[in-house]
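Of the protein chains in this complex, all but one are displayed in their positions.
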Amino acid sequence: MRQSGRDNGSTVGPHPPPEGAPALSVDNLRAYYLTHYFGVEREVRAVDDISLVVRRNEIYGLAGESSCGKTTFLKTVAAAVRPPLSVIGGSVQYAFLDRDLYALNPAKLSAIRWRRLSYITQGSMNVLNPVRRVRESFIDFAYRHMGLKRRPFFAAVNEHLQRLHLAASVLDAYPHELSGGMKQRVTIALATICRPEFIIADEPTTALDVIVQKDVLAMIREAQQQIGSSMLFVTHDMTVHANIADRLGIMYAGRLVEEAPTADIFANPKHPYTAHLVASLPRIGEQSRKESLSGAPPNLANPPSGCRFHPRCPLAMEVCREASPALTTLAPGRRVACYAASPLVKPSPTAERVAGATHRAERVGLVQ
Amino acid sequence: MAAYALYVLRRSGQFVLVVFVGINIAFFVTHATPIDPITAAIAAATRFSQADPQAVQLTREALRELYGLQGNLWQQYVVFWMRVARADFGPSLSAFPTPVSTLIWRALPWTFGLLSVATLISWGLGNLLGGLAGYYRRNVPLKLVGVVASGLQPIPNYVMAFIVLVLFGYVWPILPITGSSQINLPQGWTLAYFQSVFQHALLPVLSLVLVGTGAWFIGMRALVSNIVTEDYVAYAELGGVDRWRILISYVMRNALLTQVTGLALSLGLIFNGAVITEVVFGYPGLGNLLIRAVYAGDYSLVIGIASTSIIAVAFAALVIDLVLPLLDPRVRVA
Amino acid sequence: MLRILKDLFRYNREFSLGAILILLVVAISLASFLSPYPSGMQYVVPFDAPPSWDHPFGTNSRGQDVFWQLTFAIRNSLLFGTAVALLSRLIAIVVGLTSGYVGGMVDSVLMSINDTFVVFPPFPILVLVYFIFKDHMSWALLAVAMACLGWAYDARLIRSMALSLRTREFTTQSLFSGMSTGQILAEEHLPYVLPIVFATTMNNINWSIGLEVTLSVIGFTNIDTPTIGTMIYWANQHTALVAGVWWWIAFPVGLVIITFVGLYLLSVSMNEYIDPRSRLSGMGGAA
Partner (left out) sequence: MSGNLLEVERLTKRFAIGGLFGRGRFNAVDDVSFKVDAGQPQILAIIGESGSGKTTLARMILNTLAPTSGAIRFRGQDLLGVRGRKRRLDFMREVQPILQNPYEAFNPLKRVDRYLYASATRLAGAKSQKARDEAVNDALQKVGLSLTEVKGRFPHELSGGQLQRTAIARALISSPALIVADEPVSMVDASLRMSIVNLFGRLRDELRVSILYITHDLATAYYVSDRVIIIQKGKVVETGPAREVLIHPQHPYSVLLKESVLSPDDVGQGAWEGERPRPPSQTA
């Protein structure tokens, strides 16, 4: 395991971990919003007992509808937790760190940001400072990590842009002079300039037009392949996942309900929710009737008992109302949390314990 | 640059409108009301003595010409504008025969000095502290500054000046409380004179700064606590960008534009505060001159000062507005 | 609205402190109706008596009880401030809503005028008004003059709200539900504009009381009407501070500061309640 902290340009240790080794391991992660507003206390369990592994050199897709907790999950693994969100329990372990992410002090955390761990966010977001040129953003984010003098630094930046088919002239532009698609490309270049081990991408193509979307996805894939980093890719759009993710995790109401290689998810979904998501995708050239689920995603402040999907589930059984199914490995690389999917699935011990326990006592300290 | 020229043109048009409306208000308040300033002036002059009716009539005619009150309303209106255009409001009655414009030119630098020094300090200090307080929300000393600022900010300038005057004039008399310099000191480029000017300016500046800093502090803190939720700040924090860099180039830099606009918009109020403070401290600027003119019934001087104030403030706002786009790349290039 | 006020009072420290201060001030002003001495009457009590059991705030050099005089003064000042605020709100709401909802040419013209009034320095203009009217200067005239000078900033604020409300989707929904323009403005939009009108009202009362104090102290108002300003004016005329009659000055100044801070806190807390960002961050919610 590598030491965290500030490193210079040549970073890979003598024995790079083999492909397929974990790059990020999340265990039993729980993160809740605890709010107290004008006398009303609320607890929203946005991330409720999630365990997953993102492997080296893969793009792990995380899918789910709005307010299923995927953005919250992303904030938690990015150490971007601020009140009212707080991490209640579990661990977040990156391969490049020798300890839990939440055991880092602010200086250590700041040292790994961008160098080891970087982010691509929604294209619609104004993530670039409107009064600074793109060049200055590169300096702000990357200069201190690259360990280069000014001139070689810009040579490296230019080379990086060139590799990603961007003109060097974007460096002199202000963000408002760039189109939405171009801004997103610049952000991708910015996020990959330090060749980080891990990249977190949050709906990076959602606000983009159809034509631009495809190119940006291609660019993300290309950048990821060039530097061989691992990526956690979050979007609600299953079609995007089909085109970029190696493996796919499906979230529903704060829980991970299924996980498998992307092709398997689309070819043979196990969880009824996943099956619905896949079946309801419209395609040009196909007009067979697409059904939709009844009901609506549950309110996370007051989730249903047992399996959180049971009120909408066509396969719901008695047991689904009472016990929450654990995410169970059915075959290598294939996990599902559904009693109907397999007799192997047993109630989730952690989730049940948490449901009734005094979880507030074990709250982990906040970062930042 | 053609775009900027167009902007300058449009903004200058707004300036002309401000001056036009302002001077019209000054005209109609003074000319279109049933009260005749000449009768009032003569009544004041003859209050304690028997006046020869013929002399009164002569005085009346003389004053009428002096005040530009001959002919019908329309002729008076034209005369009024010509006076404004030439910056010539005739001689002052109370300091006869010194022209009103001379008196105003003499007072203007003091007001300008007081106002600009106090504004620069309070704008700078208030924005700096407010920015810090908005960014470091949990910092206890900055929270305390916030409480003090909230207490100071709503106090009107007059009351604040008065409190400062009482504190340093009666309770703890260490600083001069009236005038712009020691009375017997000759004006000139001497150290003693400058020292005296500095000392005399301290209290007026202090009372302006106390209120002004509070106001800018509160505004900036609110502004910054909004800016820190902007995507680019959140992203820079995620990117581990140096915190000081974020504070200065991301947060403060973006707040600056709004605060400069705010400065242009509040110039009227700031000017108000400055002239009022002058009155309290007997500072020889426009405010003091205005009050003295009112007490002395000096018609031309009052009108001259009111008109000058409107034009001066509008002009300052114009200058700030013309500089503003140069600070903002989004409009600079467009 | 009542529920909002109740919530604010219970959970917002600024609001409850502000409300308590203002209630105190209002109580003092209401006490004027119980005054044993009529407001204008002089030489009804001993001169220059320091605060005592009989005269809690002392008496002044004109033979008046400072406390009872103060009750009249604060009542008049509050009434004055409220009158100016209501008048200028009226102008601000009409100009702001019209400008925002009608748009186009009307908007451009109104906002040009608006920007003109924003930069006017009110003090010299008010002094000019006083200079012309002198003894004809009345409470009402001053209120009207100040209202004419104090609406512009807030009109712009209301306009920008009206503009954004007009483009909200629910406005289209209301329109296509067959609601009339009046109904949309009054029932759908006004609830959004009201809190900000309330906040600016507090600020405007502050502004006008402050300006009234200033003008009165210099003697540029009707000095026979007792207000906080004229009280200080008379105290200055009798050189109260030099004479050591500090209570004649200290109590009015103290009370008016309490008023300012109280009104300011009310406006701040209301602004906080309005600001969707602080409300959103307060509610959190899963995303």
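Per-chain residue numbering starts at 1, and chain names A, B and C are given in the order in which the chains are listed.
Definition applied: a residue touches a chain if its C-beta (ideal position, glycine included) is under 8 Å from a C-beta of that chain, and two chains touch if they have at least 3 such contacts.
All values reported here derive from a predicted model rather than from experimental measurement.
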| item | value |
| --- | --- |
| Options C:L17, C:M179, C:I223 or C:I258, residue touching the unrepresented chain | C:M179 |
| Contacting the left-out chain in the complete assembly, out of A:A168, A:A263, A:M317 or A:A331 | A:A263 |
| Among A:N105, A:S169 or A:Q287, residue touching the chain not depicted | A:Q287 |
| Options A:I199, A:M231, A:I244 or A:C307, residue touching the unrepresented chain | A:I244 |
| Hidden partner interface residues of subunit C, rising order | 168-170, 172-180, 187-188, 191-192 |
| For subunit A, the residues touching the chain missing from this view | 9-12, 16, 19, 56-57, 65-66, 156, 159, 180, 195, 209-211, 213-214, 217-218, 221-222, 225-229, 236-240, 242-244, 262-263, 266-267, 273, 276-278, 280-287, 289-293, 296-297, 312 |
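Quick note on the criterion: only the chains that are shown with their structure count from here on.
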| item | value |
| --- | --- |
| Top-ranked pair of chains - ranking by C-beta pairs in contact | B-C |
| Where subunit A and subunit C are represented by their mean Cα positions, the distance between them in whole Å | 52 |
| Interchain centroid distance [CA atoms averaged], subunit A/subunit B, Å | 55 |
| Chain centre separation (subunit B, subunit C; CA means) in Å | 22 |
| Touch list for subunit B against partner subunit C, complex | 14, 17-18, 21-22, 25-26, 29-30, 33, 35, 37, 40, 150-151, 153-159, 162-163, 166, 170, 226, 229, 264-265, 267-269, 271-272, 275-276, 279, 286-287, 290-291, 294, 299, 302-303, 305-306, 309-310, 313-314, 317 |
| Of subunit A, residues touching subunit B in the complex | 78, 80, 109-115, 118-119, 121, 125-133, 136, 140-141, 144, 174, 176-177, 368 |
| Subunit A partner contacts - residues on subunit B that touch it in the complex | 230-232, 234-242, 245, 249-250, 253-254, 257, 328-330, 333 |
